[in-house]
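One structure is given below, encoded as structure tokens.
Missing here: one protein chain of the complex. Every other protein chain is in place.
Right, subunit A next:
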């Protein structure tokens, strides 16, 4: 057996909780049935297998501490596997491989200001580093979260805003649009701003030379946000992004997630804008 084949065999996990985040998005808690996988670092991903349906990469959205061996994943129903996961009742057995890839190394930015910018489900992989920071809040300067979503109902972890703010985190949320027609819970009330995450950047307390930014969302959102932040004086080495390509094996042997010289499953998903920007600038790379 080759060394890599071992990491191609999933470990069994049982779904212990399936929590609704928005209309199409769920947060699953998974507990190991046999050997637990190594504890993921914030920003890493796992490959989750649904019996007979298939396997998809999912970023870790929870921050397990101490002896906790459970895994938390937030998943949006966009395909066969993700839809099956969103429907998974507690007790369902899934397979998990990983954790894979690079992570957000927030502890390297102790003493600095942190800026988290998320688009849609991109907030999920940013939640673990944010929770890590909340556990050592005094070691960081200003901490700001800017989160964009399609509509008010699509915002993730809205119930946690209060807790984050109580830890001295500035939380700004924005939506692409506010639906005019009333939803199942009556008309949508959105007191916040409407627009793109980049619209909010001029409003935040940004000390460019002492800030590290963490961006996760659609590629266009990350490149525009990165450009806006460099325009505000930040260096591209202090801006980290989480890339998405077709991750399948997780161990750099299937070839699908290549982006120029990178295997995103090994060299990413988290990398600096300094590294990623020239690659993302090439169309269809």
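To be clear about the criterion, a residue touches a chain if its C-beta (ideal position, glycine included) is under 8 Å from a C-beta of that chain, and two chains touch if they have at least 3 such contacts; residues count from 1.
Keep in mind that, in the parts below, contacts and distances are computed from a predicted model.
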UniProt protein name of the chain not shown, from "Stage 0 sporulation protein A homolog", "Oligopeptide transport system substrate-binding protein", "4Fe-4S dicluster domain-containing protein" or "Succinate--CoA ligase [ADP-forming] subunit alpha": "4Fe-4S dicluster domain-containing protein"
Sole contact to the chain not displayed, among A:130, A:221, A:251 or A:270: A:251
Contact footprint on subunit A, counting only the chain that is left out: 1-6, 8-10, 12, 49, 51-55, 78-79, 91-93, 95, 244-246, 248-249, 251-256, 258, 260-261, 263, 282-285
